[in-house]
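The structure appears right after this line, and notes come after that.
One chain of protein is taken out of this complex; the other chains stay put.
For chain A:
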């Protein structure tokens, strides 16, 4: 509304007050984002076009040499690009049935308890929980038990399987919750309508349930995948640290060899890849869910 057509003062004052309240409410979050997200990001971006100081760290410069050097870490990139989607997919395969049961099959009075059981382990540090798995999968864990029943020389720890197991275990709640939410919101009458129109339970699941829960699936998938892009703890502890990921490379470059500019260039590249993943996921889920637009970012 143009200001000139506004005859009454109180209206404008209340509008001003409303804006002020909005600004005040947003201020803490905005401040937080600026201090802990935008500033570090800008710093990293500046580092990434700099040079390594002779004794390590950052030295001001304007060069894209660090980016040109990225192929040196191609293996880490490649491993990460495999681990992230495969890990997210494994998570999805385990999470979907759980979310489905929770949202559509579980008795009402059990639902909250079961949800709590899924979330509560998350209150312990991932490091602790991964150490526990090291012990369970290690020589004195499951292999020792299996030896009792005659299965000898089974190697579990330091295998790709162990890494996958650790990932699924660690990231499961992040996958379950968004899928659960989208299934919980699903209008049950749509399932009845589908059955009424002659669809078998399998067709109904594929044509209605799965289709309408895809926004949740995409949210969970991109969430887990993006976190996996930076993951290095689980592969190191359960995979024996023999395979290198971008996460390992970053730790190494920032803490060991102190090549901040190169580490920054890798970090920036990782951020860009994450953004691409999010945009693609958003596109797909918007198209598939039809009517409703779902914004992930």
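For the reader, a short list of remarks on this structure follows.
What we mean here is this: contacts are C-beta pairs under 8 Å (C-beta built on N, C-alpha and C of every residue); 3 or more make two chains touch, one makes a residue touch a chain; residues count from 1.
In the analysis below, contacts and distances are computed from a predicted model.
Per its UniProt record, the hidden chain corresponds to "Spermidine/putrescine import ATP-binding protein PotA" from the list "Tricorn protease-like protein", "Spermidine/putrescine import ATP-binding protein PotA", "Glycosyltransferase family 2 protein" or "NADH-quinone oxidoreductase subunit N".
Of the candidate positions A:44, A:208 or A:234, contact with the hidden chain is made by A:208.
Among the residues A:105, A:140, A:189 or A:242, only A:189 touches the chain that is left out of the figure. Of the listed positions A:104, A:142, A:181 or A:199, the one in contact with the omitted chain in the full complex is A:199. Taking the complete complex into account, residues 187, 189-190, 192-200, 203, 207-208, 211-212, 288-292 of chain A touch the chain not shown.
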